[in-house]
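Omission of a single protein chain aside, the complex is shown with its protein chains in their original locations.
Let's turn to chain A:
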Amino acid sequence: MTTSNQQLVDLDWKFAINVASSESDANTGAARLYLKLTTTSNNGTNRTDIPLSVTLEQFYALVHQLEKAKLEMDVYA
């Protein structure tokens, strides 16, 4: 894992349900989460926005990883 100079500043999210699509109707009713992570470099300049779109399954996997990290941090804090 590489460490870069970017630090997470904000996490904005939006929860939406698919209503129609140009591909087949297989996806209607599927729920999705749109995340936007805002990172900035160490000295405060150079803000970058990272937009992501995750399905519910992927989001639960992400939350699982974050909770694991939180538990480890709580042990040593």
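Simple rule for what comes next: a contact is a pair of C-beta atoms (placed from the backbone, for glycine too) under 8 Å apart; a residue touches a chain by one contact, two chains touch by 3 or more; residues count from 1.
Here, contacts and distances are computed from a predicted model.
Not every chain of the complex appears here, and the one that does not is recorded in UniProt as "COMM domain-containing protein 5", selected from "COMM domain-containing protein 5", "Spermatogenesis-defective protein 39 homolog", "ER membrane protein complex subunit 1" or "Tax1-binding protein 3". Even with one chain removed from view, chain A keeps its contact list with that chain: residues 11-23, 27, 32, 34.
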